[in-house]
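Quick one: structure below, then a few questions.
For this depiction, one protein chain was excluded, whereas all remaining protein chains were kept in their positions.
The letters A, B and C name the chains in turn, as written, and every chain counts its residues from 1.
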Amino acid sequence: MLDKNKGLSKAREIYLNRLQRVKELKAAGKTIIGYPCIYVPVEMLTALDLIPYQTCGDIKEPVTEADRALPSSFCPVMRNCLDCALKNKNDFLDGMVTIHSCDPQEKTARVWESYTSYPYFHFIDMPITVRPEALEYFKSQLNDFKKTLETFTGRKLSKDKLESAIKFHNRQRALVRELYELTKPSPPCISGTEIIQVIEALTSLPVSEGNDLLTETINEVKSRTGGLEKKPARLLIWSSILDDTDIMQVFEAKANVVMSESCGVIRAYRGEVKFTANPLEGLADYYLNEITCARTFRQATIGETRKDYTRDLQSRFGYLKGIVEEWKINGAIMLLVRYCDPFAFEMPSLKDYFDSIGVPSTYIEYDYTVGALAPLRTRIEAFLETINQ
Amino acid sequence: MYFTGVDIGSTMTKVVLIDESDNLLSAIKGPTGPEHRQLANEVMRQSLEQAGLQIDDISYIVATGYGRLNVPFADSQITELSCHARGVSSLFPNVRTAIDIGGQDAKCMKINNGKLTSFVMNDKCAAGTGRFLEVTAATLGVRLEDMGDIALKATKKIQVSSLCTIFAQQEVVTLLSRGENLENIVAGLHDALANRIAALARRLGIEPDLVLTGGVAKNTGMVKAMKESLGCELLVPEEPLLTGALGAAILAKETYMKAVVVGEDLPTKSRRLEKATFFS
Amino acid sequence: MVVEKKRTINRLKSMYPLRAKVNETYLKSIEAIQAGKPAVWGMLNFYYGDPILKAMDIEVVYPENYGAIAAATGVAQQYLDRADAEGFPTHLCGYSLTTLGYASRMMKELNGEIPPEAPFGGMPKPLFLMSSAAICDARYKWFQALGRYMDVPVWPLEAPLPGIKEFSIEDYYDEMVKLGVKHLRDFVTFVEDMVGKKMDWDRLDKTTGLMIEVNRVWHEVNELRKARPCPMHSRDFWSAMPAALFLAGDLEDSLRLYQDMYKEVKDRVGNHVSAIPDEKYRLVFAELPPWHSLAFFDKLAERGWNFVIESVGYHPPIPLDLSRVSDPLERITKFSLQFLVGYYEDARKQNVLGGTTAYPYLKYAREWKCDGALLHPLITCRSASTHLPYVADMLIEKMNVPSLSIEGDIVDLRLFNPEDALAKAEPFEETMEHYKKMRRQEGFDW
Partner (left out) sequence: MSWFIGIDIGSAYSKGAMIKDFEFVASHVIISGANYRTSAEIIRTELIRQANLSQDDITNTIATGVGADNVYFASQKASDIVCTARGINNIFPQARTVIDVASQSSKVVRISGEGKVVNFTVSEKCAGGSGRFIEVIANVLRIDLSDFGALSARSKTPITFSTGCAVFGESEAITRISEGIPKEDIAAGVNKALADKISSLVKKLKLEEPCAICGGGALNVSLVKTIEGELNTTLLVPQAPQFITALGAAIIATTSETSTVEYRS
């Protein structure tokens, strides 16, 4: 008999009502700070006993308010995200931390700040390269973030507070990776849909509660008997964002999705923050170097004067090879959210890379609405028909 | 033994009935209404009537197309891509590339001895589908089936925006109010669509033999435009609308025969043609 | 029926020699390139990289501009289709798709030869690619994507994008300068390695000084346009800007010629000479103009529409005294930063925190006394369009200045429909009249 308030069922419940817990915490006198992008160093919020809450759009909500400030040919995720804010769905927030991870994030952040009036609002700039001076600059940006946080809370952000926060969040990253170990068996012990529910729950919980949820979930899934239905294909999904179960269910109807290289799934949990003399160094390095989002300009050798496409692909997508082998992937879906430029420019090269490691791949575009998922179903099924013969 | 393929497309529903040696016993076409199930039952009934058979005579039934999930009596579903690939290659054994331009989407398929090996599909932007011609035909007050012949009468090329159907439509309006001649505008529209689809096909890489199928393949002006923008020969089936249903029927036969060979018994659906209706 | 083009706009005499000089040098550089002189593909980089390449005497071609040329001469479509076929989503920046299609044609089909159909001498295979983080993501991802077609090194120029409020944090500015200077120093080393010769620092110093002075004078010219009636039309701005924005042409010539423009405009102000016959309405234009149908501005001029200020993305930074900064790289950095942050203090005072590229339009409307804004959102150029709805909202909210939005595109030129635009002119005049009254009632001074 499953405990309704533990593990997967709890995750599902929170996923369906992400605001519930933060609103409780708010009522209990906690300070809730929103952030729209995984590039925001949540450790710094946790360290000051602030509750990080990832604001996200609602795929089922048609955009009406955001038209006032953003055109329709714009990242539908951020349009939707802002729309929810302008519909006062995030009014419980005590503040927002935004970041220049990509144009839509930056443009939306400024409009957001201009149309709302949270007690606290901060914008972090972010360089595009991983060059040393860029890293230095990013560190200084995090330091400025620290300053405004301290002014807002009236508390000092001490080194040990920050380090213990980093420990908690590293622990969370480790647990998510452990959860993903459970998709390695065939059939996998946990579905992509369930994982989305867990991750979306994490991004709306204090880190410690999130870690408990993860531990419960891992134990529950390990103790599962029989596992899931074995489907004819083991898929990898590569996307900018994948935070809704509707689309995941379309993928999982006839295949097992065993790895989702995307925001809303594993991207924020791949690496680990290193402990450095000044913790901000470790944070800057992790967020700029470790997170594998297409927004960062990577090349084989920094400032190279010779260029070689093969090595270039390696430096941009090399990490996928190990994943493909360990998780025995036999098909990859390159999922593009419409108008996402950083990922859109990547697509042909990514296909080159998948071809080079012998993984069949297919390109799918979607506009972050539940509107027309059926044609998408046809594409997936046809793709599976091609790899299963 | 008899086998049936049912293809419920966005605009047309087709049924093909064959025997074990691929003889075509009946082929039925009818417009797809909002009530798929009822229609599936109806076209199936007609097709049986035409072939002089009872529903229980059919050994295996495969459904395909948008509405493939709404065929109550179908034994299994296969996507229209695999079905088109199979159908086209049964008509043209040497086909390597097939282009299907439907009302809602356009598909380009790579085919290797009857099997779909890879594909690209446009279902996100109407500018690259048959819908492009339907919408603009409506704006021009011209019957869709006449568009092709009108295009062939063109005296000069007009460039029409291929970026978006809505834009093209507004451009047509402007061209009309400027008094541009109808034939040239229509030809411009065909070129715009052909270029979009040619680009889609190039994404996949074109190898001969190249076959054009789907409703739009009946449009002579479109076939000409496609040849021009692809710069190569095009084969067109006599009944381009039926290749999907035909492929489904053949795949039904192959699935069934394979099962017979390995001696497994296939799960089959009830053969009752209930008068199900959709919006009851 | 076609009517012969009427020239209603009273163009500046002094603009023509400047434009001629720029074209002349452009042709020279094409010849040089065709004679085998190495060239670099560059992104409009808001001064970070250009003075360095200029000081090293390296020819630069700008794929963004070439995209516009390809569109105007009608060759763009084949490159767009090609990029589509290569698997680049069609909703990407039209200029980038044109370039990618061009590169694919040049490298895959003509093994490095310039395509015969390419207008204006085409773009040769570059020595390296200089992209920029400024303004939009496409501008560095696009050059990275070119790696599919040619193994040439890419240098993405960093360009900080500070927060408007955050900008006032202690040391914030200094850190941006630190980044810029270190980054440019490494860039210089990179360029030295690529061309195999050393930087002539005196020359860089001189080039930088000239760049700053040219832009200062150019800024002063545009300040004069606050006069009523406005002496200089946006058409003249767009014709004259490349010398300051891309440092096209010889900087000493450009300086002299901008000074001549200053004299003529000043003279017009003195004699109340207007850029159009009868200035009824003063408008601000955003962002990229419809290059292919600029005649449309004559039509509007006939109705008394004067375009008195425009396109912040093309405007010189608000002048900043850098005479005491000795390191040219630091001067370049501060000058480039000024392009954005020059507006920040004012923006903060007005508490307009949205879009760094949005705020300047409010300043324009207020100081150039605009009755309306003509917005030109572009379907496949998000960076020049996404801030426009916000601009419109702020203009009407904060100063009762209405906006008219006319959609277009950078490559699919047919999307811009002058008839449609002109059909909206009449109601928009009623709108401008209404808000003129409103402004008076609410105590605005125009």
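What we mean here is this: a contact is a pair of C-beta atoms (placed from the backbone, for glycine too) under 8 Å apart; a residue touches a chain by one contact, two chains touch by 3 or more.
None of these values were measured; they are calculated from a predicted model.
J.: Give me the visible chains that the unshown chain touches, in label order.
T.: Spelled out, the missing chain touches these shown chains: A, B, C.
J.: Quick one: which of C:259, C:293 or C:350 touches the chain that's been left out?
T.: C:293
J.: Can you list where subunit A touches the absent chain?
T.: 60, 62-65, 67-68, 71-73, 367, 369-375
J.: Given the full complex, what residues of subunit B touch the hidden partner chain?
T.: Residues of subunit B in touch with the missing chain: 8, 10, 33-34, 36, 66-67, 69-70, 104-105, 123-126, 131, 135, 139-142, 164-167, 169-170, 173-174, 176-179, 182, 278-279.
J.: Across the whole complex, list the residues on subunit C that are touched by the chain not included here.
T.: Counting over the whole complex, subunit C touches the hidden chain at residues 1-3, 293, 295-296, 299, 302-303, 379, 389, 393, 396, 402, 405, 407, 415, 418-419, 422-428, 430-431, 433-435.
Here, only the chains that are shown with their structure count from here on.
J.: Mapping chain-to-chain touches, which pattern fits: line, ring, star, complete or other?
T.: The chain contacts form a complete graph, every chain touching every other.
J.: Which integer distance in Å separates the CA centroid of subunit A from that of subunit C?
T.: 35
J.: So how far apart, in whole Å, are subunit A and subunit B when each is placed at the average of its C-alpha atoms?
T.: That gives a centre separation of 39 Å.
J.: Scan subunit C for residues touching two or more other chains and write them down.
T.: If we look for residues of subunit C contacting two or more partner chains, we find 86-87, 379.
J.: Can you tell me which positions in subunit C touch subunit A when the two form their complex?
T.: Touch list, subunit C to subunit A: 86-89, 91-93, 96, 128, 133, 136-138, 140-142, 144-145, 147-148, 151-156, 158, 160-166, 169-172, 175-176, 178-179, 182-183, 186, 190, 193-194, 352-356, 358, 377, 379, 382-383, 385-390, 393.
J.: Give the list of subunit B residues in touch with subunit C in this complex.
T.: Per the touch definition, subunit B meets subunit C at residues 125, 159-161, 163-164, 167, 170-171, 174, 177, 195-196, 198-203.
J.: Under the touch definition given earlier, write down the residues of subunit A that touch subunit B in their complex.
T.: 338, 360, 363, 365, 367, 372, 374-375, 378-379, 381-383, 385-386, 389
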